[in-house]
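All protein chains of the complex are present and in place, except for one that has been dropped.
Let's turn to chain A:
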Amino acid sequence: MPVLRWIRRNLIVIAGLLTLAYMILPNIVVMVFSFNKPNGRFNYAWQQFSLDAWKDPCGVADLCGSLSLSLQIAFWATLGATALGTAVAFALVRYRFRARGAISSLIFLPMAMPEVVMAASLLTLFLNMGAQLGFWTVLIAHIMFCLSFVVTAVKARVMSMDPRLEEAARDLYAGPVQTFVRVTLPIAAPGIAAGALLAFALSFDDFIITNFNAGSTVTFPMFVWGSAQRGTPVQINVIGTAMFVIAVLMVLVGQLIASRRKSNARN
């Protein structure tokens, strides 16, 4: 049977393509429906092609405000979690101190804890402390749950780093600050960048913890959730598509730079 033989030979490719399609299909649906002109309030059935939503992405009340707030929170949460998480990762890998093992496991707790439980307990904590719910409580919560992911990403990198590189730097007249800036940081950078990207993505689309602790503040995921009750504006798909395209472009540019650098080094 030639067909069967062909399938058997290309099984890995077929399985790979199917998996890829499975992952990408939802994104394609979002993209396609960003060009829809729905009949009525819900953007669930294809009607006709239109660029209306793309021409006026902020045309829905409060959408761009919530988007801007989410981006701000994601930015500061990424910054905070990355700085703290990198320091924690270095401490855990490079130094031996009491309770190091315990701390190492405790760091994983926020990852293991069901998000809704964490959200509720955070709310209890904030209310008992008399904190005003809003931007700051959301930011504190986001830094907290992003931290474990950053620590995990950076730790993996730092573990593979040869401490002799820093010794070599010190031996070559670099003081402690110079050593960190010129050698430690650049070598740890891929791990730190991975942690930061993860933190940004997690913070930007977090709904459960944010919803519990935001008070009257509305982030983008909360806006999407809220509007889904009353009807889904096409602009949501536009924002979603734009985020997806930006992310893909960033990856492509990164790969391009890396391969360019590699071929330059070879010449």
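Following the convention adopted for this analysis, a residue touches a chain if its C-beta (ideal position, glycine included) is under 8 Å from a C-beta of that chain, and two chains touch if they have at least 3 such contacts; residues count from 1.
Throughout what follows, contacts and distances are computed from a predicted model.
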item	value
Name under which UniProt lists the unshown chain, selected from "Cell wall polymerase", "Spermidine/putrescine import ATP-binding protein PotA", "Cytochrome c oxidase subunit 1" or "Monovalent cation/H+ antiporter subunit D family protein"	"Spermidine/putrescine import ATP-binding protein PotA"
Among A:A61, A:L127 or A:L165, the residue in touch with the chain that has been omitted	A:L165
Interface residues of chain A (partner: the chain not displayed)	162, 164-165, 167-175, 178, 182-183, 186-187, 264-267
